[in-house]
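For this view, one protein chain was removed and the others were kept in their places.
Right after this comes chain A.
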Amino acid sequence: MDKFRMIFQFFQSNQESFMNGICGIMALASTQMYSAFDFNCPCLPHYNLAYGLGILLVPPFILFLLGFVLNNNISMLAEEWRRPQGQRGKDPDVLRYMFCSMAQRAMIAPVVWVSVTLLDGKCITCAFCTSVPVETLGNASHPRLSQGEIQRVLARIPCKEIYNGQQLIANEVAVRYLRCISQALGWCFVLLMTTLAFLVRSLRPCFSQAAFLKSRYWSHYIDIERKLFDETCAEHARSFAKVCIQQFFEGMSTDLVAARCHLPRKAPADAGEAAEKLLGITDWGTMNMALKSWHRCKPPLHLYPPALPSGNGWAGEGQPPTHPSAPRRETAAYYSWV
């Protein structure tokens, strides 16, 4: 358990590591998805191309979008892009840096899908089986069939069980040919992507290192600032709620005193803090009234300096007090740096 927590903390602490982790997981998910997917070539002349190319190109597009969706920084980028300028200028370099780093990470899973698909060969075999060069690979002396017939026969190449053109062109020969082309394309694609990645990574320090350091710093800064602001707001909300509820109970207590003409019972000196915390609500009926009032008539979101008796636990609107004579000491206990 500790081990997982440690690994988790390591990834969490370093923002970039976390993103790399997600990236790796998506790449693995993409390979898993491909192996779990049940590829079923339709083996019909015009459908093959559509199906094969669809399986080759549509899931990468979905994975690319998913890469953006799963990235937390997308909302940060959108916010930074759309905010009014105000007193702080907007730096297009920072926006570009953020977008580029997100796009690079989102590209990994689609590239993995396309590579695995091409290296496996089923998609290309399905899509291009009707374009196999029958003259070179097949039996040239076969009685002439019409073009449509040939297309139909060739379209069945991926489906070995129903293939009936063994005299025209052997199934294994065609499949091997298409697979060879597919794998060659796959390796070339992987080589191209790796070369691009290498160039992008190695040319950067040669040209714009200072600008890069600047953009990286400010993009981290924006992220940290947003997180800290959220934390500060949460702290503020907590204090706000504490004081609001405190004032509600006090208001209730005051109302009760006013309604019942009770003298507030002085708690014995040695009962101490516990009695104070009861806030004057010391019996079943009163507590029920407090709870009902909390549900029916929540206090306004307006904290005012504590001024007993201002008794407005049930009032709809609060008014600023006319004479803030209540000693602060009573509420000081509730202001705490949490």
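Going forward, contacts are C-beta pairs under 8 Å (C-beta built on N, C-alpha and C of every residue); 3 or more make two chains touch, one makes a residue touch a chain; residues count from 1.
In this section, contacts and distances are computed from a predicted model.
Only one chain is not pictured, and the protein name UniProt records for it, out of "WD repeat-containing protein 73", "Odorant receptor", "Acyl-coenzyme A oxidase" or "CAHM3 protein", is "CAHM3 protein".
Across A:Ala78, A:Leu145, A:Ile224 or A:Ile245, the single residue that touches the chain missing here is A:Ile224. Only one of A:Gln167, A:Gln209 or A:Thr282 touches the chain withheld from this view, namely A:Gln209. Although one chain is not shown, part of chain A still touches it, namely residues 2-3, 6, 10, 79, 83-84, 86-88, 119-121, 137, 170, 172-173, 176-177, 179-180, 183-184, 187-188, 190-191, 194-195, 197-198, 201-202, 205-206, 209, 217, 220-221, 224-225, 228-229, 232-233, 235-236, 238-240, 243, 300-305, 320-321, 324, 328, 332, 335, 337-338.
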